[in-house]
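For this depiction, one protein chain was excluded, whereas all remaining protein chains were kept in their positions.
Order of writing sets the chain letters: A and B. Residues in each chain are counted from 1.
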Amino acid sequence: MSLEYLVTRVGQLLLIVFIAVTVNFLIPRAIPGDPIESALQTRIAMTGSTDVNVQEVAAAYRAKFGLDKPIWVQYLNYWRDIFRLDFGVSLVDFPQPVISKVQAALPWTLGLLGVSTAIDFTLGTLLGALAAWPRAPSFVRGLLPPFMLLSAVPFFLLAIVLLSIFAVELRVFPPGGGFDPVRIVRFNLPTIVDILYHAILPSMSLVLGGIGGWALGMRAMMVSTLGEDYITFAEAKGLPARRVFLWYGMRNALLPQVTRLAVALGSILSGAVLVEAMFSYPGLGGLLVGAIAGKDYFVIQGIVLMLIVSLALSLFVVDLIYPLVDPRIRYQR
Amino acid sequence: MGETARQREGETGLLSPPSAPADAPPRPLAPSSARRLRGSGRWSGSLVVGLVILLAVLLLSVVGGWLVDPKDGIVGAVTPSQPPSARFLLGTDSQGRDVLTMLVLGTPQTIRIGLTAGVVGVAIGLVLGLLSGYFGGWFDGTVRVLSDALMTVPGIAILLIIAINVGHMTPFLMGLTVASLSWMYPTRSIRAQVLSIRERPYIAVARANGASEAEIVFREVMPNLLPFIAASFVGATSGAMLASVGLEALGLGTNDVHTLGTMIFWAQKYSAVLRGQWWWFGPPIAMIATIFIGLFFVSAGVDRFANPRLRQQT
Partner (left out) sequence: MRPNDAVGPAAEPVLQVEDFAVYYDTPRGPVKAVDGVTFALRAGERLGLIGESGSGKTTMGTALLRLNRPPARIVRGRVLLNERDLLAVPERELARMRLGEIALVPQGAMNALNPVMRIRDQIEDGLLAHGQLPKRELAERVAHALARVGLPPELADRYPHELSGGQKQRVAIAIATVLSPRVIVADEPTSALDVVVQRQVMLTLGRVQEGLGAAVILIGHDMGLIAQFADTVGVLYAGRLVEHGPIDDVLAAPRHPYTRMLVDSLPTLEGKRELRGIPGLPPPLLNLPPGCPFAPRCPYAFDRCVGETPLPQVVAPGQRVACHLYPSHAELPPPPAAAGARLG
């Protein structure tokens, strides 16, 4: 196991969580006035809703945060609550706890992110490797430029374009959501099919935008790998070209590519959140749009922390892949 | 693995000249950036294409600015939900605003946000990178850990925290907000370069001749950093613009100033896509895509002479 690497990455994440939580704690308190009441007033002013009893919610929050106590006590309490996964309650759906909202959204985000990244990483890597392979059919190299252009365009813009073409004009895919709203979600085949059907357009936006980047990196890596002595030796063994390509070329060029995946996960996650927002997908991104529109401050905080948790989880998965790809890692680390 | 790979890169330096063949004339010790620019002709195509695209965008928004009436961008100014016509070239949105007017007003604002963040990000990166690479020690360690950490988290998480706490968002504040994540790449790139330049013979020569540290930094190190600063600037601007458009599309943008991101937000909010009002959401998308493709070409062009490997790694 690349233990040292994992420790470093988890340490980095903890540092970020620390900074994020502290900033989150400090900024509202640095602004004059009662943060809860002002948050609620803003909300009412922005949304025109009067469904929440301001005084009642504010009192509940004041008691919870102990705003009358010294600031360092508040800070410690703040941390204690986070460790208890107590992010407060939603202002929009008072008194639903924030944690239940973000917990429900997390699997959708991880699912979409995981499947899309697996697909675009695989396709992009393969495309890049083939683009560097002299025996590959020439159309492969022709595929590269369009995908590179697509990768320059933000994911969520592709999402809107796909949405308007395939959901609105052609009506072949649903225009949003994670499943058919009239469906009773159970663990059975029609539900799974329905969920996949709804996931196609969002994941297509991530895949189309992601392939180019992976292909570009892999092509560079493959070119240098193909110059290695073990490739010549493999050919000298009379191996079929396919075997040399996959097991001698790609296997070795894959290592830095997986590293790149680990580094890029954060920005892929950001992209996925925006794509979800465009599709009103039930993941963190879909939740975020509602929370921002309703100025649901505590839900946004919960989403931020959940995003970092998602990254930690995805990183962990990538890290499990490392030793499978590179036998040396077990010994070097 | 990524950590060590990137560290190693910093330590060895990317531009250490390849060993010259024995019969070649001795290389000048400090090749100027100008020479490097002229020397390699291969990147120029991509750079020129990118610059032409970006200039065209700028020109369009400047010329457009003379032709449109800003009042048409206010809610209720024109007949709502009109498809493109001779009167409204790009149609109108469901709130009664002229799309062309919004586009022409919004494009320079989005570019301004990107440039603000690019300048701030590169300035921070330059200071941190120079100090970090030149003096090392605990400062270097702190900068490296922090920039590494921030480079790997979902940027949107950090930006959300800042943006929801900004009371009244303006394009300038949006620039500063996204700049909070635009300094890491410049810092790392400049730090790596400083580390490599520091070890070159001409620095030792300058020091032996009694030059002060400040003189060395500004006379010897800075000129060699220029291509890397340029590359970092393009990268930082592009990343910041992407982040700002994303935040705005989520509804965290300016309320009273048009940008390309807020146009997307309004179009989303009022279901322009589902209603098939392509003239509403299409133009900002096309404009953003054009800008990013232009930046992509520019950065591909700039990277080729500045920093071919660092980007691949990150």
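To be clear about the criterion, contacts are C-beta pairs under 8 Å (C-beta built on N, C-alpha and C of every residue); 3 or more make two chains touch, one makes a residue touch a chain.
Just so it is clear, the model here is predicted, and its values are computed rather than measured.
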- Query: Which of the displayed chains are touched by the chain that has been omitted?
  - Reply: A
- Query: Given the contact definition stated above, which residue among A:18, A:230 or A:316 touches the chain not shown here?
  - Reply: A:230
- From the listed residues A:80, A:183 or A:243, report the one that touches the chain absent from this view. A:243
- Which residue from A:70, A:134 or A:181 sits in contact with the chain not drawn here? A:134
- Task: Tell me where the left-out chain touches chain A, residue by residue.
- Result: 134, 228-230, 232-240, 243, 247-248, 251-252, 255, 325-328, 331
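FYI, only the chains that are shown with their structure count from here on.
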- Query: Residues of chain B touching chain A in their complex?
  - Reply: 1-3, 5, 145-146, 148-158, 160-162, 164-165, 167, 242, 245-246, 249-252, 264, 268-269, 273-274, 276, 278, 281, 285, 288-289, 292-293, 295-296, 312-314
- Item | Interface residues, chain A side, partner chain B - complex | 2, 5, 8-9, 12-13, 15-16, 20, 23-24, 27-28, 31, 148-149, 152-154, 156-157, 160-161, 163-164, 167-169, 175, 216-217, 220-221, 255-256, 258-260, 262-263, 265-267, 269-270, 273-274, 277-278, 288-289, 292-293, 297, 300-301, 303-304, 307-308, 310-311, 322, 329
